[in-house]
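Got a structure here, written out as structure tokens. Questions coming.
Just one protein chain is left out here, and the rest sit where they should.
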Amino acid sequence: MPVRSRVKTFTMDGQDVSGHESETILEIARQNDIDIPTLCQLDGLSIIGACRLCLVEVVGWNKLVPACATYVEEGMEVVTNSERLQNYRRMIIEMLFAEGNHVCSVCVSNGNCSLQYLATKLGMDYVRYPYLNPDRTVDMSHERFVMDHNRCILCTRCVRVCDEIEGAHTWDVEGRGYKSHLITDLDIPWGDSRTCTSCGKCMNVCPTGAIVEKGKPAGEMIKRREFLGYLTKMRGVNNNE
Amino acid sequence: MTYYSGIEIEQGNVSRINEEIMSKYSVPLPSDDKRWRIVQGTMRRNGFRPDALIETLHTVQESFGFLDEEALLFVSDALNVAPSQVYGVATFYHFFQLKPAGDHVCSVCTGTACYIKGGRELLTHLREEYNVEPDETTPDGRLSMTTVRCIGACGLAPAVVIDGEVAGRLTTEMLSERLNAVLAEEEAAL
Partner (left out) sequence: MTIYDTLQGMAETEHDRQAQFENEMWVCLASGCASQNADQLADRLADLVKEQELEEKVNVKCVGCMGLCATGPHVTVKPAGQHYSEVRPEDAEALVEAAKTGEPYEPLYEPEYSQFFDRQTRIVLENAGSVDPESLEDYLVHDGYKALNIALTEMSPDEIIQEITNSGLRGRGGGGYPTGLKWSTVAKAESDTKYVICNADEGDPGAFMDRSVLESDPYRILEGMTIAAFAVGASKGHIYVRAEYPLAIDRLNKAIRRAKRENLLGNEILGTPFNFSIEIRLGAGAFVCGEETALIASIEGKRGQPRPRPPYPADYGLWGEPTLINNVETLANIAPIIRNGSDWYASFGTESSKGTKVFALTGQVNNTGLIEVPMGITLREIVYDIGGGAPDGRAVKAVQTGGPSGGCIPEHMLDLPVDFESLREVGSMMGSGGMIVMDDTASMLEVARFFMEFSMTESCGKCIPCRVGTKQMYDLLGRIESGVGTYRDLQLLRELCDVTQHTSLCGLGQSAPNPVLSTLHFFEDEYLSLLTDVEAAAD
């Protein structure tokens, strides 16, 4: 019987790389300093493959695949940054800007926002799609934090960190489609939540200015995410098993 | 397969389970209303497992007509599912209603066949003549309108369901006739 190889060799953007069969394209890309944009993915949280920014091409495959959720295979030729991919990524960011009410100049996270960073990096200079200007609310009821639904991109990082790491599951998503939005408990004001432990993990993993700390001035609203790697290691959590 | 206190619980086979063990997982019923027992029965049949959430919500809606806060919190508590998750599930599925319906309910089928054969005119008619929007109830609480995604009666297009009865091949006049008859019944009874 032939011996099964657990290490796969393949190419990424023409570069020879290798990875263990339990590693994803995204992990190998990061090990090799190949930058693939991500938004919903965060080390330590479960993988959902929802933002579609990390889609890559694999030569000979007829569909684009999410780098975060695709394991490496022997001999695959991965293309991470073709013009087509760049276009799609820019369009997805445009869609997000058009969907919510994102006004960087008046946002406390200006300068410390993943959405803003990606827009700049992907060269999105303006939004061609009509702004949907949804009527969204700001929940100021919590004593320490603010939830501004105008700036929420529904990446569900807060939902996952609260459920998977904190174990409270205070957050979830109501409804579906473009009408869906985040809720605490039975869609009650955050400050009235029976389940929230006020740990602030949701605020720290939020990529935009949707969940922020009260009283922080713009420029100082910096999210700290080191705890995620530490906690997952200490608790031996593996959310993808 | 789920294990509680070392006892294997197989779905549909919970009669084997010791009531005593089960009772640990039972939370008090919200009130004496007998319908809560029916709801609890569904949960019991499913071993109070979190995945019985949708089945349980179906039973609540069947028993009470809609899902209110009390019911959602009870289900959350009894099945060990976070309130936000219960709410997320209840609002994801179109079938679940979080508001009580009016005295009479008119559901307009918005499936393709009905739409093409005049369903949209029926919708407009209800909006204009009865002053009611989809998923809303008239201010006097007499009539609720909902839309459904195909009731599978495409041969009868356009179709509506009035208080559970399918009425097919309707014109706006026939719809008014039917609705007025239903609405008048009650007035006569008063």
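Per-chain residue numbering starts at 1, and chain names A and B are given in the order in which the chains are listed.
One rule holds in what follows: a contact is a pair of C-beta atoms (placed from the backbone, for glycine too) under 8 Å apart; a residue touches a chain by one contact, two chains touch by 3 or more.
Note that this is a predicted model, so its numbers are computed, not measured.
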> Shown chains touched by the missing chain?
Replying inline: A, B
> In the full complex, which of A:Ser141, A:Ser180, A:Ser198 or A:Thr232 touches the chain missing from this view?
Replying inline: A:Ser180
>> Using the document's definition of touch, tell me which of B:Ala52, B:Ala78 or B:Leu175 contacts the absent chain.
In response: B:Ala52
> Residues of subunit A in contact with the chain that isn't shown?
Replying inline: 47-52, 55, 63-64, 66, 69-70, 87-88, 91-92, 95-96, 98-99, 128-130, 132, 153-154, 173, 175-180
>> Touching the absent chain: which residues on subunit B qualify?
In response: 1, 11-12, 49-55, 57-58, 81, 85, 88-89, 92-96, 110-113, 115-117, 148-157, 165-169
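By our rule, only the chains that are shown with their structure count from here on.
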>> I'd like the Å distance between the centres of subunit A and subunit B, where a centre is the mean of that chain's Cα atoms.
In response: 35
> Hey, which residues of subunit A end up touching subunit B in the complex?
Replying inline: 163, 168-176, 183-187, 194-195
> Which bits of subunit B are touching subunit A when the two form their complex?
Replying inline: 69, 72-73, 82-88, 91-92
